[in-house]
Structures are given as structure tokens and as C-alpha cells.
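A short worksheet on the structure shown next.
In this view, the complex is presented without one of its protein chains, the others remaining in place.
Showing chain A:
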Amino acid sequence: MPLSGQLSRRQRARIFRGAQYGVLVVAVAVFALVADWHQLRTAFFDVEIAKAMFPDIITTALVNTVLYTLLGFGFGLALGLVLALMRLSSVPPYRWIAITYIEFFRGIPALLVFIALGFGVPLAFEVALDMNITVMLSLGLVGAAYMAETIRAGIQAVPKGQMEAARSLGMSHGRAMVSIVIPQAFRIVLPPLTNELILLTKDSSLVYLLGLSLTQVELANFGRDALNEHKSLTPILVAGLLYLVITVPLGQLVRRLEARTAKAR
């Protein structure tokens, strides 16, 4: 109860919000006064250096990042679907294989897989894997482990009545899976799969390990080379912004898809 002399709830809320803005303004002002703007500008926002990176950073690096990501995602999705179906199989050995695979590849760093496929396999088996194949396998093998669990959860989220209705129309188990259950499962898992695509976009930077030729460089590598050349952080900032050009719209897409699923329920 507001007694005389005390503040009402609304007044207190207004003062509290005012104080939060006040702290923010002071912090920005202090930073603006203390910072060495000239040095910051040459380190991060050197327009000349940034300009020199174009158009190659788009036509080569960005394109390669997208290419590597899609190769890994495509392979990972296909393998992930197979693993998810194995994980749900009524034949125990299939389940064991899938579980072991998933635990293994979720538990080790992706970096290790890149090293194994990029250096280990060529040395041990004396074969030279094509660069794109190496990237596709490395990103896909790890991504598949995560996607398998996502897809399995999606398949299990499809109501049991769907399979029963399909079977009672005379469809075989496999036909019902392909025509009825899996299409619905993919709708359910579209948002988490898009998240996986975002993670893979970032993980594609791991190919820098493999030593890339000029036409093979992707964003992280391109930024790093330009950093060495110009002794400035500007290239890293530009490369970072270009990752955001890919990942932020994907993130928005995830939110839109999630809203759509929420509405359909």
C-alpha cells in the first residue's frame, strides 16, 4: 500500500530505469574520453586495407566458406539420417553402431578429425584426398553425429498415430517412414538443423589447418593472410563481418521457422 511520503510502484520503476540509462551514458562517455581513437582506427577500421581485400574476399573466400559448409552439411545430413534410422532400428547391432558413432564423434574435437583426414589418411594410406572431399568428410562426419540425434528426436516427435494410419492403409513400414513420418520429422527439426548449418559455417574455418592454395582460401584464412600482410586487425574484422552476413540471416530464419512451428501447433 503506498503510504504518504513513499513512492508508488510506478514511480520507483521509472527512477530505476533512469538510473540504468545513466550508468550506460557515463560508461560510454568515459570510454570515448579514455580511448586512443587514432590507434583504434588504424588497428580495426583502416578503410584502405579493407578496400584492398575486395573483391577477392567475396569472390574467393566467402564463396569457398559457403561451398565447404554446404559440402559438409549435405554429407552430414545424409549420414545423419542414416544414423538416426539405425539408432531407431529394431535390430540391436545397428543401434549399437549408431550410438557408438554418435558418442565418438560428438566427444572428440572437430580439429582432430581435420588433422586425421588432412594429414593422417594421406600419410598412412599414401593417397592424396581431394581438398573438397577432405573438407566434406571432416565437417560431415562430425556434423552427422549431431544431426543424427536431432533427426532421431524429430522422428520420435511425430505422433504414433501417423505410423498407424499409414500402416492401416497398407503401407509397409519403410514406405510409411519415407512418405509420412520423415517429411513431418524434417519440418519439426528444420530450426535445429539450420542451427547446425550455422555451427558448420563457423567450423568450416578449421580447413585453415590443411594449408590452402590461393583459390582454396576461405574467410578465416583470407583474413589471417591479410593480417600478416598489413599488420592490422582490419582484415579479421572484415572477415568476421562476412561470417555474420551468412549466419545472422540464418539465425533470423531459425526464429521465423520456430514461430511458424509454434503457430501450427
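The definition used in the following text is that contacts are C-beta pairs under 8 Å (C-beta built on N, C-alpha and C of every residue); 3 or more make two chains touch, one makes a residue touch a chain; residues count from 1.
Note that in this section contacts and distances are computed from a predicted model.
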item	value
Choices "ABC-type polar-amino-acid transporter", "Fe-S cluster assembly ATPase SufC", "histidine kinase" or "Osmotically inducible protein C" - which one is the UniProt name of the chain not shown	"ABC-type polar-amino-acid transporter"
Candidates A:53, A:142, A:180 or A:239 - the one touching the absent chain	A:180
Given A:63, A:111 or A:165, the one touching the chain that is not displayed	A:165
Contacts of chain A with the absent chain, listed as residue ranges	159, 161-162, 164-172, 175, 179-180, 183-184, 187, 264
